[in-house]
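Omission of a single protein chain aside, the complex is shown with its protein chains in their original locations.
Every chain is named by a letter (A, B, C and D) in the order it is written, and numbering of its residues begins at 1.
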Amino acid sequence: MNEGEIIKYLRNRFGNKIRRTDICRDRRFYINVDSDCLKDVCKVIFRDLDARFITSIGVDERQYNGGFLVAHNFAFDSWKLLCSLQTNVDGDSPSVQSITDIVPASNWAEREFRDLLGIEPVGHIYPKRLVLPDGWPDGVYPLRKDFPYDSVPEGFDENRSFKFDDAPPGCVVVPFGPFHPTLDEPAHFRLYVEGEMVRGCEYRGFMAHRGIEKLGESVLTYNEIPMAAERICGICGCVHNVAYAQAVENAVGIMPPPRSEYIRTIMLELERLHSHLLWVGLACHISGFDTLFMHCFRIREPVMWIAEKISGNRKTYALCLIGGVRWDITEELNQELREVIGKLETSWREVVKAVEKDSNLQKRTRGVGIADKKLVKESALLGPVARAAGVPIDSRRDHPYAAYNRVEFDVVVSDFCDVWGRLIVRMYEVFESIKIIRQCLQKIEPGSIQATITDEIPVGRFGMSSVEAPRGECHHFVITGENNRPRRWRVRAPTYQNLQGVPTMIKDQQLADMTLALASIDPCFSCTDRLETVDIKTGKVRVYSAKELETLFLWR
Amino acid sequence: MSFISKIRETLICLKAGRVTLPYPYQPRPAPEKFRGRPIFDASKCIGCAGCANNCPAREILVLDICQEIRILKYLGRRCTYCGRCADVCPENAITMSKDYETATNNIADIQQKLELFMSTCQRCGRCFKEPSPLEQLKLKGYRFDDLANERWIFKSKSYLDNFKVSDDIHIELD
Amino acid sequence: MFRNFLLKMFPRSLWVYHANSGGCNGCDIEVLNVLTPYYDAERFGIKLVASPRHADVMLCQGPAMRSTAAALKRAYEAMPSPKIVFAIGSCACGGGIWHDLYNVIGPIERIVPVSYYIPGCPPRPEAILYGVALAMGLVDKKVIPTNLKQEELPIPRYHPEDLIQQESMPVYKKLEKV
Amino acid sequence: MMIKILSALTNVVIVLAVAPLIEGIMRKITARIQSRQGPPILQPYYDLMKLLIKEDIESGESPSMQRFSAIMAFASALTVVALLPLGFGYGLSSHTDIILTIYLLTFCGVCTLIAGLAAGSTYSLVGISREMMLMIPLEPILAVALIIAATNSGSFKLDAVLNGSIYNSPGIFPISSIIILVIILASFQAYAQRVPFDISEAETEIMDGPLVEYSGPKLALFKYSRMIRLVIYCALFIGLFVPWGSNLMFPFGFLIFWFKVLLLVLLVTVVAATHARYRIDQAINYFAIMLLVSFFALALASIGL
Partner (left out) sequence: MLTPEKSVFIAILLCLAGAVITAILRQRKLCGIVAFLITVATAIFIYYASFDVLINGHQKAVTFLSNKSLGFALRVFVDGLSAWFLILAATIAIPSMFFSIKYMEHYEDYNVSNYYPYILMFLAAMYGLLSTTDMMWFFFIFWQMMTISGFFLIRFERKNRANIKASNKFMIMMQIACFVTMLGAAMISGGEASLDNEKLLRYDFDAVQQHIGSLLTEKPTLSAMAFLMFLIGFGIKLGMWPFGKIWLPDAHPAAPSPVSAMLSGVMIKTGVYGIMRYFVWLVPPEKWQLFPSRYWGLIISLLGIITLLTGTAQALRQEQTKRLLAFHSIGQIGYILLGIGAAIALSYYSNPLALTLGAVAIAGALFHTFNHGLFKSLLFLNAGSILYRTNTQDLNKLGGLISIMPLTAITSFIASMSISGVPPLNGFASKWSIYVGAIQGGKFAPYLIPLGFIAIFTSGLTLASFIKFFGASFLSRKSAFVSEKTVKSELNWSMLLPQFLLAALCLFFGIFPYFGLVGIQSALKNSAAGFGNTFGGVNLFEGGALSGVGYNEGSFISPLMVVIALVLFSLLAILIMKLGRSEKRASNQWLCGYVVEDDAARYNAHNFYYQIKQIFKGSRKL
């Protein structure tokens, strides 16, 4: 099906409850529906049309039309479409039907707009505070336009503590984080442990919620946001950088020059290289295998050096501006990059050969952190986690951007469903990245690296962009706005979805496996930039009936 | 066979040899394009505040202490080293140096203060703003224009009074 | 007597604890990088430890956040003295891009006393090594604050009546407007 | 008697001096395997000295119990050293027997357990639970080795047992001795508390386990006693299985002994560097099998094979 057919299908079923549809180029379309049929449309899209849930967005549009906008974004991976299902919400007592019983994956996203914008998801299965810090007073919503970005509300109470659920009987709570050697970032897991077995957990994360979206909507300008976006996550910064730039370009139809697209692709793949090498190293470190950790970092270091040579910094490349890139890859750099990835390929192949057969490592990773296809669908898991479960989703192929439609590569899939599978997927994706970089270096076209933008950026346009980060699809949603800055900029990092699958993955696993399972999604809590509690008491996932979901798949 | 793969791994280890760099004992220069500490050249600066306007971290502070004297202060402490200031500077007064050895025990050490002499517009009496082709984005909404957002530049004085960390923009009128 | 001798050993064996109070991860990775073969901080006796109880040095990354301020303070208090705090990266040194956002308190020095600052976003591993070497007394500090002043041009002031004389310094009296 | 006590004290002094050096060598070798320069070889001494001036943080219900366990961990390790033949002399080994040695070594472990319990942190309790679970099979495996040697030598006395008598079985070929040699080698990492069997300290999971709450001099004592225990297990291994040469004249026997220790340490380090940590259930299953095999070896030994 294409966009038109989907819209026709929906119109047939819902008639004029579908208020408005927009089909944009780049295979994106927007549907505005009546708020009372939002849930049903979601059900059709998610269950009948088998779309993948991306994220939910709340927008404060009161100063324009007196209400809020709620959008649920979906992706039709097999038809290469991105869809945003939107509904207008009343401005005085904003509430919207919760879709968590149909789409469990929307749990956090809905709680997030509940926290930040005060739009109440009616019927949410676990409406607990997610993003804001413990001491934040109720009824203050920082993402509303009337909230000054730099103020601390009256009634902020530093000593207020979070109300956790009670531990299941017979279990002891093992606090895990925010400062824990496995977690490089602050997030708190309250593990319910019986002896050594993790029986469940409650997550209180979003401690790295810095309010980047608010910053982008109220302070920074279009061309400053890339620098902030890059710092959403220090490892996959370039992904956010590119995703943001593409979202804005998508909204207003700016075409970056081809050379800049190749450069973006190269830098994204370089980042994937260093991120995957880093992850393999960290996974080894967590399982106590420090030597491989050291060697992964040794092999990775030249990537950092060449990135530094190209962009001027090892990690934060500060690559994109709207309509282009800032750093060019000259002929010498091109040569040097070829050498670096050539060497990397040889040494990595040795490591992969050794590790593949390492039964010691397999013992620690096989059967750990199981995420099967059902969980992938229900929690909308992404990236290597999904691919290790045999679900071949990859935004680079499904929603091509930059120069990815001009290069050839394979989507690495494994069906181990466990940490070992994710290890394998990541190890082999390194070779795919090398392949892509080689092709790009060869095909790179001469020309400008920055499009000339002559007009102002128009107001009120929607833009979506999905970029495949090393750890999964990273989604940016932009509504352009006045004052040279977007009206709404929503980031959905892959960890945001993947983390929601972790409680199921670690249930009934050993404490020692918990760290590995958690690490296997390559969590980047700063990526989520917001927070929430999850608790999985039962691990069985059944699809279909919402009732069953409520009882079986308890997203408390 | 685990044993063989262990031997393989050991071989990888030994093959690599010792790679540790002798860094602190021998200097290790940064590459050409490296974006290190921005260096402000007072002799070139025209005080357009383009850098302040484009700094994502909003850490280049501008304060007009009197009509003729504009103080431009680079704090350094929250600099993201993105190099946008150098990009937009019409006079190339800012260069991203290759200096990264900026560790210090006093954060005030990395700040730079420029006292600029501004010519005065005959008509309104305010500082003369150089109309510069800051970038290709021809958009309105520079912070400087939008009164509500002028704070980065002109809120400075109150900012300085309220802020607990006094060295943020402690401007001495010497 | 013994204590003085032992105190001299302190910089030779710094066990670091690394606390990210809400940063973006970049500095974390660079700190890890410092321990890896190319930079190998262990040759200075630096070891990453898991518990703040064992630590001599806390490497702080990320700004002080409202959600983690208490935890960061606890971590600092959990460390036995003598203890050193390193603020690594722009966020820890100055609060970063988000230094004034609603959930950010600002630089970590508002929560814990910082002994050494390593600016950078993220700092290169070399920069971190440099900071460590600085703390150990192996290298000297290179940065000093710079104050540059353009030469005053002899252009007549247009509104001399608005100027007040203050200790031989002309000050524009509408200063409070700015 | 006087000479015995003197030689025991000399052993203690030598071990006190050398144990951190061995740790330093291990760290250096590890660094070399990891392509790094590594810390100076004297680093463990610096570490220990530094720990002595650090603040002594007392958390939990019973600081005195924490102090007691730290002191006892150190003292009991040294007591074992005084009882063992360590190259320089036989020490007091003729005044002790294998059962006492096994139990004293257990006591060293118990001190760590008490330390973890006294700290009362959730992580330390997880850690001591793991450590205890590992001790349950480990000490008996060592006991089997010593008992086989004892049955073969006909005496329980340590000097008789640690003399290569493990191979003097009445049968033609010492099958049981060879089996137990393999088993002890295969579990030596656990005695040395190194990867893949350092589960009780698993830094990335439970943050050094039992010692998570310890700082300052107490931590120094624990670290020191851990280094000493490594030497003890090396000495026991060497005494049991490769005693040859240690009896030579003063400098030679002494040097040969420490050379063997170094070789063993090299082996431990290489294995530690190339393995991932096992999970506690995997480790327990592993040692349960080891224990069964060693039981089989013991049964063989009891019928004279």
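Observations
Here is the rule we use: a residue touches a chain if its C-beta (ideal position, glycine included) is under 8 Å from a C-beta of that chain, and two chains touch if they have at least 3 such contacts.
Since the structure is predicted, the reported quantities are computational estimates derived from the model, not experimental observations.
Considering the whole complex, the hidden chain is in touch with A, C, D.
Within the set D:14, D:31, D:84 or D:119, the residue that contacts the chain not displayed is D:119.
One of A:66, A:148, A:195 or A:460 touches the chain omitted from the figure, and that residue is A:195.
Note that of D:26, D:57, D:183 or D:261, the residue touching the chain absent from this view is D:57.
Residue positions on subunit C in contact with the hidden chain: 2-3, 6, 51-53, 68, 70-72, 74-75, 77-78, 80-81, in rising order.
Touch with the hidden chain on the side of subunit A covers residues 166-167, 170, 172-180, 188, 190, 193-197, 204. The set of subunit D residues touching the chain not shown comprises 12, 49, 51-65, 67, 70-72, 74-76, 78-79, 82-83, 92, 94-100, 102-104, 106-107, 110, 113-114, 117-122, 125-126, 128-129, 132-133, 135-137, 139-140, 143-144, 147, 150-151, 154-157, 212-213, 216-218, 220-221, 224, 280-281, 284, 288, 291, 295, 298-299, 301-304.
Operating definition for what follows: only the chains that are shown with their structure count from here on.
The set of subunit A residues touching two or more other chains comprises 181, 220, 227-228, 231, 291, 294-295, 298, 308, 313, 316, 360. Touching two or more other chains at once are residues 36-38, 40, 43, 50, 96-97, 121, 124 of subunit C. Arrangement of the chains shown, judged by which pairs touch: all-to-all, with no pair of chains left without contact. Subunit C contributes residues 37-40, 43, 87, 90-91, 93-97, 99, 106-107, 109-110, 114-121, 123-124, 126-131, 133-134, 138-139, 141-153, 155, 157-159, 162-163, 166, 169-172, 175-176, 178 to its touches with subunit B in the complex. Across the interface of their complex, subunit D is touched by residues 6, 9-10, 13-14, 16-20 of subunit B.
Within the complex formed with subunit B, the residues of subunit A that make contact are 219-225, 227-228, 231, 291-292, 295, 298, 305, 308-313, 316, 318, 322, 326-327, 347, 350-351, 353-360, 450, 452-457, 482-485.
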